[in-house]
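Of the protein chains in this complex, all but one are displayed in their positions.
Letters are used for the chains, namely A, B and C, taken in the order the chains are written, and counting of residues starts over at 1 for each.
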Amino acid sequence: MALWNGRFSRDTDALVAAYTASVDYDKRLYPYDIACSIAHAEMLGEAGIIESADACMIVDELQAIRQEIDEWTFEWRQDLEDVHMNIEATLIERLGDAGARLHTGRSRNDQIATDERLYLRDQVELIQKLLRQTQKALVNLGVAHSTAILPGLTHFQHAQPVLFAHHLLAYVEMFERDVSRLEDCRRRFNVLPLGAGALAGSTLPLNRELVARKLGFDGVTANSMDAVADRDYLVEFLAALALVAMHCSRLAEDTVVWMSQEFGFIELDDAFCTGSSLMPQKKNPDIAELTRGKTGRVYGALMGMLTILKGLPLTYNRDLQEDKEGLFDAIDTVAGTLAVLAPMFATAWIHSDAMEEAASDPALMATDLAEWLVRGGVPFREAHHQVGRFVAWCRERDMALNDATLGQMRETIPAAQPECLDLFSPRKSVAARELYGGTGPDRVDQQLTTWQEKLKHVESRSSST
Amino acid sequence: MALWNGRFSRDTDALVAAYTASVDYDKRLYPYDIACSIAHAEMLGEAGIIESADACMIVDELQAIRQEIDEWTFEWRQDLEDVHMNIEATLIERLGDAGARLHTGRSRNDQIATDERLYLRDQVELIQKLLRQTQKALVNLGVAHSTAILPGLTHFQHAQPVLFAHHLLAYVEMFERDVSRLEDCRRRFNVLPLGAGALAGSTLPLNRELVARKLGFDGVTANSMDAVADRDYLVEFLAALALVAMHCSRLAEDTVVWMSQEFGFIELDDAFCTGSSLMPQKKNPDIAELTRGKTGRVYGALMGMLTILKGLPLTYNRDLQEDKEGLFDAIDTVAGTLAVLAPMFATAWIHSDAMEEAASDPALMATDLAEWLVRGGVPFREAHHQVGRFVAWCRERDMALNDATLGQMRETIPAAQPECLDLFSPRKSVAARELYGGTGPDRVDQQLTTWQEKLKHVESRSSST
Amino acid sequence: MALWNGRFSRDTDALVAAYTASVDYDKRLYPYDIACSIAHAEMLGEAGIIESADACMIVDELQAIRQEIDEWTFEWRQDLEDVHMNIEATLIERLGDAGARLHTGRSRNDQIATDERLYLRDQVELIQKLLRQTQKALVNLGVAHSTAILPGLTHFQHAQPVLFAHHLLAYVEMFERDVSRLEDCRRRFNVLPLGAGALAGSTLPLNRELVARKLGFDGVTANSMDAVADRDYLVEFLAALALVAMHCSRLAEDTVVWMSQEFGFIELDDAFCTGSSLMPQKKNPDIAELTRGKTGRVYGALMGMLTILKGLPLTYNRDLQEDKEGLFDAIDTVAGTLAVLAPMFATAWIHSDAMEEAASDPALMATDLAEWLVRGGVPFREAHHQVGRFVAWCRERDMALNDATLGQMRETIPAAQPECLDLFSPRKSVAARELYGGTGPDRVDQQLTTWQEKLKHVESRSSST
Partner (left out) sequence: MALWNGRFSRDTDALVAAYTASVDYDKRLYPYDIACSIAHAEMLGEAGIIESADACMIVDELQAIRQEIDEWTFEWRQDLEDVHMNIEATLIERLGDAGARLHTGRSRNDQIATDERLYLRDQVELIQKLLRQTQKALVNLGVAHSTAILPGLTHFQHAQPVLFAHHLLAYVEMFERDVSRLEDCRRRFNVLPLGAGALAGSTLPLNRELVARKLGFDGVTANSMDAVADRDYLVEFLAALALVAMHCSRLAEDTVVWMSQEFGFIELDDAFCTGSSLMPQKKNPDIAELTRGKTGRVYGALMGMLTILKGLPLTYNRDLQEDKEGLFDAIDTVAGTLAVLAPMFATAWIHSDAMEEAASDPALMATDLAEWLVRGGVPFREAHHQVGRFVAWCRERDMALNDATLGQMRETIPAAQPECLDLFSPRKSVAARELYGGTGPDRVDQQLTTWQEKLKHVESRSSST
């Protein structure tokens, strides 16, 4: 029996109840709903809107209910629609009039907006923690293989040699932006909507600042209609998660590629792969593939939320109930992915010999040759052209660049000197790139050290087995 | 213990098992997986690839397993990954060597593609049936209020009067296209992938045509690599569902608008509305709002699936496992929505008096006046301009169009005749539109009759209470 | 000066005119708009709604205007909003009253819906033709390299050997579904909306069937409100294009991978690659990369259109004007991509030696060994397990599968016979897969022949240079 049905002459149709009920999924919000109600009740008591004794009873009973839910002894009822009504109805059932005073001066519209922000605050923290752990796993892997060198790719073609650790650190940078983006999001949504009522505020002397302080909000919302209509924070958060998922998908792609027979740069541990039901030899990088695939559902959740809000008139409309399942799923997806990536990398086998062999393709050092010419005064475009001609010359003869003699090189590069023949070493190439941000070994070590220091208090995740 | 782990030296990490397992959701496919296995086993026996006795044992045991699952006595194990492995492992546990012969000549790659197509065939049928029921509810509502007239809107502005039934029939047309689109989708995907193996076919003399016939497929796939890499049918199906959801969202929008205090054209039954936790007077069209909002998740599922497939190299990649949850959710969402719309409309109160009052706004008949002039030989653009001037003239004087005298009308419309003053009737306006496809009462009755006939065998859904 | 401004007291603000004008892009529809107007005018004349002489003048002048536009001598004016008004205003300017009679009994709402369907009909044909040309290029490439063999991948890992032609034919199948999907779409939208008027039909005795016949439509729309509110056909068409783009993205991904130094299976011609501004050695598969990237904009256009329609009340709303630019862009993108893929493949160098070397990895034949055991009566699961153990045994000893002696093999595979040692040949493996749909050479030749026959009338595209 709904708590709002005074004006109704018929009960809700069962089909409707099933269609509109959200308790199956929004019960996930119960710790936040109860925290919100406790703060509200305390304020109502302190502000003299209800008796202190009633406020105390409400708070005590809410804490009891919270414990029951924690211990799985609370009975959720779909006919009570949502997490709010399940808890409030139980409260009223147990406390009578005192319980019936809890919902004074508030609406589910401002209540859910408060619950969601409290919930989201914890999720921001969770995702940030997992991002830090993933960063740490990558940094540790870089430290463990700090001299490994592989062919850096552009256009999926051999470009220039880079340190494996430098490649890993690129992802550490991406995840750092993710942490910072989530922090900005958190800062923006951490204001209290409670007190906005259904849409217009309240005629009762509520103390919103007090509630905000109790719940750890940095302030209160300034416009009641905006407060109940707003789901910007979910879109912003989902967009941030979409970027995390996208970063993971790029890392996953690199991993899948590196583990192919043709590349053979890494091999994931047996514990982090699965096999084939048909082909006995298979050992597949399923985690990385799933990580890549799961990007789709996070993008979908973002698109779903944007669709819901498009053209929605002010203020609260029931469409907004649809803001939760996609959000929960996106959080679970991203958290689950980050949780598994760290141990996957921590246990991976790095084939640095295969990497280095691939990195020894002399074509990777063509730029070094061009830049050597520049240092000798040849205009860059001219240097580029001459080296390009040299590449073509070798290619026509099916000859590797480092098989050419100085004389042969001079056919296309007149200014070539004997030391040019020594440039075709990936180690030398890398060592020559000590510019800030570059792949030079000292620079990379410096970065690794900086990150180790920054992440030293982050707890490492290890495999769960 | 995985069935594929001969070549593995370590068990799967627990975190990995949780991340990669799909049995929690893909067990929904069990009737199709078992049907597929039964057909495969029978074929293996008939083709002499395994002994007939073994085939019979397999088929019998699969039927037993199916019954156990139906009756909720089957134990699903997450460590067995997916629906296929759960069933096959149980079979082997019970039958030993005979069970171990089932997976001969097939892979999970072609097996899941077969399961999904079988599943989808049933879902196409389900959604088509629900679409038909929704059409029937709308047609019945139109028949019950066949003379109701309301202001047709363009740009959300009064445009021309239309019959309420004509408005409803617009949705009947949309849903008809949905039925047809699903049919095309079904026709395209109803070919058997089994026999494609992991990606290359099989070295065993499988009889694919036989399996296709047993499972009701219209044919077999022509390329094994395509067969296991293909998820086009899911995208096409999800795009069709996105259109259904979009149609429902437009119908929902009309409903929400009509039930506003300002329009007041319909009132949904109490059993199909919910109230406010704060505002005692509220009775909200929540179903329509949720229907509108749920469009987002269907769009999201489509976008998610497209994202998964983008740039995926051939053939099967584990990313494809992510094809299910969004699909299941989209189906549940659309089916749930269609199921609730029919009884919602069947029980709605139609305020045809309020509709007609609004439809009596004389500005709605301005086009009739222009077309009257055209029939008298005035070029349309000139007629349009004169009537526009007449509208402006009345507006400047804050006068309704039908309050003007003939003399006043002639100031802007020189050719006006006394009968022009009689054009400002919504009934006359509607009656004048008997062109095929138009809102004339005879035309609309004809359409209603045609649809009643077409839908007469469709079982009506009524409220579930 | 707008043709509709009789009732307006002020001109449109310049900013508004710029914001609302669509002529810059919708002028692309002019051939269809004029065809539509000619058919409409002829019908008005034949039905006696306007004088035959007027109808003739209109038709002649419209043909003159069409020629002027063809020859770039027509002046488009942004202040006339759209393609319809530009043409009609010019007609009136030149013909006076006769011209002013053209818009009798129609609205821009049904006019644009007609124009778009006519336009789309041509685009369906164009895309189908380009799909056929792409199929032909792939089939020709397969024929030219019909014995080339490469390692088929699942999970981006060596799985089983397949013929290169078999791999190409997988895409031919995908494109075939695209052709068929577009055909279904065309069939569904090829009905005439004209006559629906603004939303309610017309009071004039229009002959809609006559117009439909003149314009090649299969019928007329049955509900005027649906006819002007409907953009389903655009969503359906864009979803079909999204699938084409997705297929191209998968083919592009394969191409990029194959051209990497590590795979080295193909090399695109210099004319179909570009270089690096910095690295002289680079030759990048830019076309394939762009093809893959362009998928995003097609998906975006689909999502944009779905967003526009979500929750839009009946009937026409100006939001629908936004249906064009995304559509045009998606068509241009997909057509441009298909046009360039065919010559790119036609001029590519196939390194069948590198393919075959990779395909000789004996692990690719592990399934053949398991299926050999099955033919000898070993249950498949047992066979799979034994071969898996054999793989692990070899791996522990860093030994290739085909380096093991029979005795060594029997440690894990007791039933192994000397002929097992001969299974590690990719040619034999492929030859053993003559099941329909499989990669056996005879099957693949059969498929190639079938497609050659089917595509023989398709004009080949060659490079444009």
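Worth a mention:
Just so it is clear, contacts are C-beta pairs under 8 Å (C-beta built on N, C-alpha and C of every residue); 3 or more make two chains touch, one makes a residue touch a chain.
Values in this document were obtained by computation on a predicted structure and should not be read as measured data.
From the options C:Asp26, C:Asp54, C:Glu81 or C:Glu176, the residue with contact to the chain not on display is C:Glu81. Shown as candidates are A:Ile65, A:Met174 or A:Ala271; the residue that touches the absent chain is A:Met174.
Across the entire complex, the residue among A:Gln111, A:Gln160 or A:Thr347 in touch with the chain not shown is A:Gln160.
Among A:Ala14, A:Val143 or A:Met246, only A:Met246 touches the chain left out of the display. Only one residue from C:Ser37, C:Gln157, C:Asn207 or C:Thr307 touches the chain missing from this view: C:Thr307. Chain B meets the missing chain through residues 151, 153-160, 256-257, 259-263, 275-286, 289, 303, 306-307, 310-311, 358, 361, 363-364, 366-367, 369-370, 384-385, 387-388, 390-391, 401.
Contacts to the hidden chain, counted on chain C, fall at residues 2-16, 18-20, 81, 84-85, 103, 106-109, 197-198, 269-284, 286-287, 289-290, 292-297, 299-308, 317-322, 325-326, 336-337, 339-340, 343-344, 463-465.
Although one chain is not drawn, its touching partners on chain A can still be listed: residues 3-9, 49, 92, 97-105, 109, 152-156, 159-162, 166-167, 169-174, 177, 180-181, 184, 188, 195-206, 208-209, 220-230, 232, 235-236, 239, 242-243, 246, 249-250, 252-254, 257, 292, 295-296, 299, 302-303, 306-307, 309-318, 367-368, 371-372, 374-375, 379-382, 384-389, 391-392, 395, 429-430, 432-440, 443, 447.
We adopt the following convention: only the chains that are shown with their structure count from here on.
Relative to chain B, the most remote chain by averaged C-alpha coordinates is A. Computed from the mean C-alpha positions, the centre of chain A lies at a distance of 33 Å from the centre of chain B. Each of residues 275-284, 286, 289, 303, 306-307 in chain A touches at least two other chains.
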